[in-house]
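Missing here: one protein chain of the complex. Every other protein chain is in place.
Labels run A and B following the written order; every chain starts at residue 1.
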Amino acid sequence: MAEIGKIMIKVPGAIKKGDVIPVKAMVVHPMETGQRKDAKTGNLIPEHYINDVKVYYGSDLVTSMEWGIAVSTNPFITFYLKADKAAPLKIMFKDNKGGAFEQTVQVNPQ
Amino acid sequence: MRENIKLSRRGFIKATGAVCSAVLMSGAIPGLLKPVMAAEEQIDIKDALKKLFGDKKIETGHVDLDVPIIAENGAVVPVTITSDLPMAADNYVKNIYVFSEGNLNPFVAKIGLTSVNAKAEIATRIKMRKTSNVRAVVETSKGNLYQNMKEVKVTVGGCGG
Partner (left out) sequence: MKKMLVLLLLATPLILSCTSSTASRKEAKEEKGVQEYVMAVDVKQFEKDYAKVHGNELKKMEEDGNPGEFILEDGKDMFHKVDGSAGKSCASCHGENGAKLKGIAVNYPKYDDNLKGVLTLPMQINMCREKNMGVAKEKSWKYGKAEITAVELYVKSLSNGMPINVKTDGPASKFYEAGKKNFYGKLGEWNWNCAQCHVKYAGRYSRQEFLPPAPLLADHWPSFRLDWGKEAGMHTRTIQDRFKGCIKNMRVSDDKIPDFETEYMRNLELYVTAQANQRPQHVPGFRR
């Protein structure tokens, strides 16, 4: 089931070489702020959030992000990429509790 | 008759008022009176910016910020930030910062780009604690800073679709 760390990456289907394409990514994560109380126990739920995101296109690090607690639950991000080579696009998410999740899609410009 | 009712109502308020203030003074329920977030202090946006950029001047312009006027839900506010600055190999938008000024910690995210991104545009969804400005700061590879901000109204409650 949709457990923490499940990732969905969307890139356009047909890409021409040199196109600037949108990359949309979603990841299942609670993004706990540490400010929310457990409804049953009344205790604060400890912080649990993705703080580090890295995007590799082939072997190049093309985008890197730092996130705080205020990125929404089940984070969503769009960025762009110049598709000038056929290469895997890998997105890696790391959270403050040591969780690491990654997914790769192939970018194949014609 | 009316006078009677009025009097008794006044009496009731007096009585409850007395009980309330007694409870207040005795401090019988201190937990209830404390603000919920007492442990954490609100960080001012000015301090947050100063910590990141020092005394560097942040200019207005070159940043387009697309946010809703009234958020459907403060926990998920879509934000799109676009800049018309170049994305060349030697001169590009290096970082896009997102702030939500009403949050205890206004810092939301920092997105580091390279010229391979080719387009200085990002979109994400953010949590907003209350009605406040969303601020976007763009930092170029040459170290110039540009910003834009817009207010987003956050309402609480309702039943939703």
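Side notes on the structure shown:
Following the convention adopted for this analysis, a contact is a pair of C-beta atoms (placed from the backbone, for glycine too) under 8 Å apart; a residue touches a chain by one contact, two chains touch by 3 or more.
Predicted model only: the values in this text are computed from it and were never measured.
Only one of A:N51, A:T73 or A:Q103 touches the chain withheld from this view, namely A:T73. Touching the missing chain, out of B:A75, B:L104 or B:M149, is residue B:A75. For chain B, the residues in touch with the chain missing from this view are 1, 4, 68-73, 75-76, 78, 123, 125, 155, 157-161. Mapped onto chain A, the interface with the missing chain covers residues 1-4, 6, 8, 10, 24-26, 28-31, 72-74, 76, 78.
FYI, only the chains that are shown with their structure count from here on.
In this assembly, the C-alpha centroid of chain A lies 23 Å from the C-alpha centroid of chain B. Residues of chain A touching chain B in their complex: 20, 31, 33, 35, 57, 60-73, 75-82. Of all the residues in chain B, the ones that touch chain A in their complex are 37, 40, 75-77, 80, 100, 103-105, 107-114, 116-119, 121-128.
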